[in-house]
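One protein chain is absent from this view; the other protein chains keep their places.
Naming follows writing order (A and B), and every chain is counted from residue 1.
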Amino acid sequence: MAEVVRVAIRSDADIVMVRQQARVLAKELGFSASDLTLIATALSELARNIVDYAGQGEIILSLINQGGHRGLVIIARDNGPGITDIERAMQDGYSTGKGLGMGLPGTRRLMDEFEISSGMGQGTTVKVTKWAR
Amino acid sequence: MKTPILKQGPYLIASLQDELTDTDLLQLQDTLVEQVGRFRSRGVILDVTMLDVMDSFATRTLRNMVQAVSLRGAEAVIVGIRPEVAFAMVQLGLDLRLSGVQTTLDLEEALVMLDHQGQGWGRHG
Partner (left out) sequence: MTEEMKQNTEKTLMEELGFTEVEIARRRAFLELGDDDIQELLSINKLAKEYADPVIEAFYKHLLSFEETRVFFQDPGLLERVKRAQKAYFSRLTQGDYDNTYIEDRLNIGAVHERIGLPVKAYLGMYNFYLRNVANHLYEAYKDMPGKALRVYLSLLKVVFLDIGLAIDTYINRREQLIGKQREAMRELPTPVLQVRDRLLIIPVVGILDSYRARQLTEQLLDSISATRAKAVLMDITGVPIVDSKVANHLLQTVSAARLMGATVILTGLSPQIAQALVAIGVDLSHVRTTVDLQSGLEEAERLLGYRLVPVGERTGTNQAHV
């Protein structure tokens, strides 16, 4: 039953595209307008990190249904350099580039569930979930 | 995608379009800074009514634009942040990054504000 959408992320145009795809999918799940915006914003941050730090990667959008509870899962995955210090990367304002350093910590606040796995030379995978209410 | 920029009297009005890419945004910054000098504009209005997402990149670039414009002697105002966008920005923690930036509800309000500030300068100058 799970609908899965894969989007390759290579450039900033893909960021815009994946946002639109997610909106369509999330709308089907009955998310409110403000939830749609929260999702699109989080997605934007994750996709941009792929472009900025790994050059390329992919985003997988899927619907889940857990005991009648429906939600949207976003997996952002790349084989880039990975993050050496995840704890620091999760802090507000920490950036190794010239970003605001709000992408990862902010995404955690925007979504209901947040998981990150990354290591030097191992690429980065972020999995986030938003439950429809 | 190019951002339309309207010149209205002493002001420049940029209407940011939906589906703007990062490249478009950076390009807008260059164009605006250049045009403020060329037209000797007193104010710049960044109309974001159409934007349905304002992530950290957009926020940072807008803030940079506002700062660059003011370095060239013009006031800048961000106009039309949507309710749900404002909510998401606050959740993300971006609100503080815009704490020094003037925002108004709509274009009309922004024009009133800029006119007002213009008068203020006139009186003191």
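We adopt the following convention: contacts are C-beta pairs under 8 Å (C-beta built on N, C-alpha and C of every residue); 3 or more make two chains touch, one makes a residue touch a chain.
A quick note: this is a predicted structure, and the numbers were derived from the prediction, not measured.
**Q** Among B:L16, B:L98 or B:L111, exactly one should touch the missing chain; which is it?
**A** Per the contact definition at the top, the residue touching the missing chain is B:L98.
**Q** Any idea which of B:D18, B:E34 or B:D106 touches the chain not displayed?
**A** If we include the chain that is not displayed, B:D106 is the one touching it.
**Q** In the complete complex, the non-displayed chain touches which residues of chain B?
**A** 79, 81-84, 86-87, 89-91, 95-96, 98-99, 103-106, 109
To be clear about the criterion, only the chains that are shown with their structure count from here on.
**Q** Where the CA atoms of chain A average out and where those of chain B average out, how many Å apart are those spots?
**A** Each chain's C-alpha centroid was found; their separation is 28 Å.
**Q** For a test of understanding, state which residues of chain B touch chain A in their complex under the given definition.
**A** Residues 19-23, 52-57, 59-60, 82-85, 87-89, 91-94, 97.
**Q** Hey, which residues of chain A end up touching chain B in the complex?
**A** Against chain B, the touching part of chain A is residues 12-13, 15-16, 19-20, 33-34, 36-38, 40-41, 44-45, 48, 92, 99-100, 102-103, 105-107, 109-110.
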